[in-house]
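Note that one protein chain of the assembly has been removed; the remaining protein chains are unaltered in position.
A, B and C are the chain letters, set down in written order, and residue numbers restart from 1 in every chain.
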Amino acid sequence: MTRSASPPRKKIPVAVLGATGAVGQTFVRLLANHPWFELAELAASERSAGKSYGDAARWLEGDRPDARILGRAVIACDPAAVKSPIVFSALDSSAAGDAEVAFAKAGKLVLSNAKNHRMDPDVPLVIPEINGDHLGLLEEQRRKRGWKGGIVTNANCSATVAAMALAPLHQAFGLKQVFLTTMQALSGAGYPGVPSLDIIGNVIPYIADEEPKLERELGKLLGALRGNEIAEDDFVVSSHTNRVPVEHGHTICATIGFKKRVTPEQAIKVLRSWKGYGGAQNLPSAPAEPLIVRDEPDRPQPRRDVNEGGGMSVTVGRVRRDPILDIRLVAMGHNTVRGAAGGSVMNAELLVSSGAVNLA
Amino acid sequence: MTRSASPPRKKIPVAVLGATGAVGQTFVRLLANHPWFELAELAASERSAGKSYGDAARWLEGDRPDARILGRAVIACDPAAVKSPIVFSALDSSAAGDAEVAFAKAGKLVLSNAKNHRMDPDVPLVIPEINGDHLGLLEEQRRKRGWKGGIVTNANCSATVAAMALAPLHQAFGLKQVFLTTMQALSGAGYPGVPSLDIIGNVIPYIADEEPKLERELGKLLGALRGNEIAEDDFVVSSHTNRVPVEHGHTICATIGFKKRVTPEQAIKVLRSWKGYGGAQNLPSAPAEPLIVRDEPDRPQPRRDVNEGGGMSVTVGRVRRDPILDIRLVAMGHNTVRGAAGGSVMNAELLVSSGAVNLA
Amino acid sequence: MTRSASPPRKKIPVAVLGATGAVGQTFVRLLANHPWFELAELAASERSAGKSYGDAARWLEGDRPDARILGRAVIACDPAAVKSPIVFSALDSSAAGDAEVAFAKAGKLVLSNAKNHRMDPDVPLVIPEINGDHLGLLEEQRRKRGWKGGIVTNANCSATVAAMALAPLHQAFGLKQVFLTTMQALSGAGYPGVPSLDIIGNVIPYIADEEPKLERELGKLLGALRGNEIAEDDFVVSSHTNRVPVEHGHTICATIGFKKRVTPEQAIKVLRSWKGYGGAQNLPSAPAEPLIVRDEPDRPQPRRDVNEGGGMSVTVGRVRRDPILDIRLVAMGHNTVRGAAGGSVMNAELLVSSGAVNLA
Partner (left out) sequence: MTRSASPPRKKIPVAVLGATGAVGQTFVRLLANHPWFELAELAASERSAGKSYGDAARWLEGDRPDARILGRAVIACDPAAVKSPIVFSALDSSAAGDAEVAFAKAGKLVLSNAKNHRMDPDVPLVIPEINGDHLGLLEEQRRKRGWKGGIVTNANCSATVAAMALAPLHQAFGLKQVFLTTMQALSGAGYPGVPSLDIIGNVIPYIADEEPKLERELGKLLGALRGNEIAEDDFVVSSHTNRVPVEHGHTICATIGFKKRVTPEQAIKVLRSWKGYGGAQNLPSAPAEPLIVRDEPDRPQPRRDVNEGGGMSVTVGRVRRDPILDIRLVAMGHNTVRGAAGGSVMNAELLVSSGAVNLA
């Protein structure tokens, strides 16, 4: 794979699969005026196909798309109906597994937000600044599966926030043990998602299937590309995942032990100076600072910090000594932007920028 | 100290210091119809003294005291003005340190909710079911300080909830390492406390001075009375403390390593069968079950479980294996009842029941 | 219909239809230890029938029923399967219309919380203190329809709260124009009800079909039984209905014009002294004060006042002069107790107490 910072000569048409749901809407918002991509097709379930997007989608946030997008006809979520070479999948995991394979077979580059293929050994699980080079797996995937297209996934939303804080530290010092407790936003559960009677003035100390995803994906995200596979390092992650009455932004308390003694000052220095994978730095969705380190004792806070870097920065604070392991810190990031749609869009930018996409 | 399960022959008059504040109001509610105590005196700052209680206190919850209490004149918070032999201190820590000493010198038994004297070596820091025998320190305190009265403290609210879940396990298996992440209710900050603009739809990952209290008090609470002092065991506690938009109920995610391997099944069995210190079991404020273990994957929840046992039960759930240490669990309890006023009232009951109080 | 204050000689077996839903659960809670009724049967949809109640119902509030109730088998919602002479219907309006008729035909007295039959001319729409005498319609209903059983309905939850504040004033002064703006709790929408992403930190200025119900039912509730029908008076009601992020308790701002000039002082005097329909006063569910009038400028408040009188009292405050009409006031009451299940239970008590129920 050769690398080039240059944008595509002309805008590349893209489709969003599952465009009417919560994550689909975030894709639409992020792609509506994208400098490299032309939001050409909005695909959704049979029930929505044929309707205008404005009629099919109950728009969940304040910043509505313009009339041009609201008026566009929704098409079926079918490889035969979709012409764009790049498709973003906001499909629910119940549908995503087979559908994404069908699109990849049909020659599409599928940028998926679903969990289904994340842990497949030949599918890149990518956060550009952390492991952009894992896109190299795509060649193996195409070769092995005989596909012209391919599947690239982003990580689980809480795994993404945690990985952004952990990656610089792992690269510098080597993680050994990580204890995570999350306080996750409502938008992470989609729409209609969490009933208000369950969460108003309450905390739910459980999110189905979240802890295994969080614990498992971090190993692959922070692993190294060795030939045709990802070699995972031997650190261990333990987690508690909780739902809290916050709209957007997952907050994670992390307690971290390294392979050698690390002080808070050393950790802060590494976090502040981290730029991440070079190929990711000038992409349209790349924030000025992928990691923001705050000094105030009471930050990050989801409502106040979630939109830093357009929702693509992760904010870290309270980096301090731990009485058992090495350090403790708190990380917070936007779960539907950095941790979902925005992450996939940035993955697509990296793919295009790296020349991996051959768009005849 | 001799022990007796018998109630006092007649109701003992008691006073509440700081009766107009949030914790003071909870004391008033719990003492208004107490079978052993007569709520005889309501003391507060100079500013309130002389007013009726109804005028001086902005009542924060729905269950208002009756006219008899609302109409009573507030007295000054001065040992000379207070006649009751037992005083409950809901004073703020800025005032509690000196005031409680003055009352103890004047022969009063001070049941304190303030942090000031909790870690004094000769002051009992007591949760009846856990370490009711620590009241034995009171003799040493009186002897050493030459007091006729004395000070008995309850623990910090989050330390109380954590201790209730940890004590049975420590007694059975021996704690080695404990990682705690709390999600604490607004009422823990008193009134006016947390501004709504800071916490609505938000999480604040910081509570001033809370983590040291939580980490330190657990050692004393779970220590053993050896002669005239508390011998602390050698486990280590690490914590993150967070404020969440919940009215009452601190939720704590705990990850626990023991001196030997312990399975979730072993832990659940111990938690379910725990009754705690014998002298605490038939006190008026003792709940039928001090610890409730729930099987559902999504419990405990503060809004739904906080009033179990009249706010005196702590609910535990999600007891499960940990990939790094031994087990993980979630504990939740009422921070202003079990973790504050209710805890002090039960301490007073234990004192009376144990015969430690000589009421001439 | 003869009247008697005497309780039934032995407990009357009752059934709850739709026992697993949100309102059904409130019925179960209120009937679990009722002095006159024996909660004998729990009926629900085919999907739940045969399961234990504990397995079929996801219990929504903290105060779980005891093991005896949780372990009982749910039966089908079928007149042939239900033996109790009194059935409480918590059925959804999509099912209630036909089902309630079937039960009434089969000889059951149906106490319904559904909207379907409320405005049928021969169906009593009853709030005991306001129009308990409307139960007299039941004779006409049975005669006309040839039923041995019958249907008695309670009112819409917001209509109930409004009616409790308006009835004494209407009786004393005669309503002419009423402008209502409601701020309604989440529990009014049932479960799962309002998605949290729609309501957290938000207000929704619309509740489907609520304004017509509120405006229409008040006329029947405050009308007079004349022979075999309800004669409605000629006042007019205009409303705005809003959903707010509150768990329980509908708050209603009312601006009221009467047939003659009325001062706030006159209105307060009437509201404070109102006792309502005599037959309702000593029923088990009757609160000591059906209407509580508060003097503080900032009451009633749902979170603080909703449980007054066990959720059966309505609290009124801010009674003040209006610059256009006569007076303004704020009323607040518990929407799932007084405004739903509790209202139906009290209707049943009134039926039994009045001797209208012939229970062979």
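Heads up, the rule we're going with is that contacts are C-beta pairs under 8 Å (C-beta built on N, C-alpha and C of every residue); 3 or more make two chains touch, one makes a residue touch a chain.
Everything numeric here is computed off the predicted structure, so don't read it as measured data.
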Practice problem: May I ask which residue of A:V110, A:V237 or A:V306 touches the chain that does not appear here? | Solution: A:V306
Self-check item: Contact with the hidden chain (one of C:P35, C:G50 or C:P205)
Solution: C:P205
Practice problem: Based on the whole complex, identify which of A:P65, A:P128, A:G201 or A:G219 touches the chain you can't see. | Solution: A:G201
Quiz prompt | Chain not shown: contacting residue from B:D198, B:D233 or B:E289 | solution = B:D198
Quiz item: For the chain left off this view, which of C:R118, C:R318 or C:H334 is in contact with it?
Solution: C:R318
Self-check item: Sole contact to the chain not displayed, among C:N33, C:S238, C:T263 or C:N282
Solution: C:S238
Quiz prompt | Residues from chain C at the interface with the omitted partner, ascending | solution = 177, 179, 181, 183, 200-206, 208, 215, 236-238, 240, 242, 244-247, 251, 253, 255, 297-304, 317-318, 322-325, 328, 330, 332
Quiz prompt | Contact set of chain A toward the excluded chain (per top definition) | solution = 60-63, 200-201, 247, 303-308
Exercise. Name every residue on chain B in touch with the hidden partner chain.
Key: 22, 60, 186-187, 191-201, 245-247
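Keep this in mind: only the chains that are shown with their structure count from here on.
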Quiz item: At which residue positions does chain C touch at least two other chains?
Solution: 60, 200-201, 247
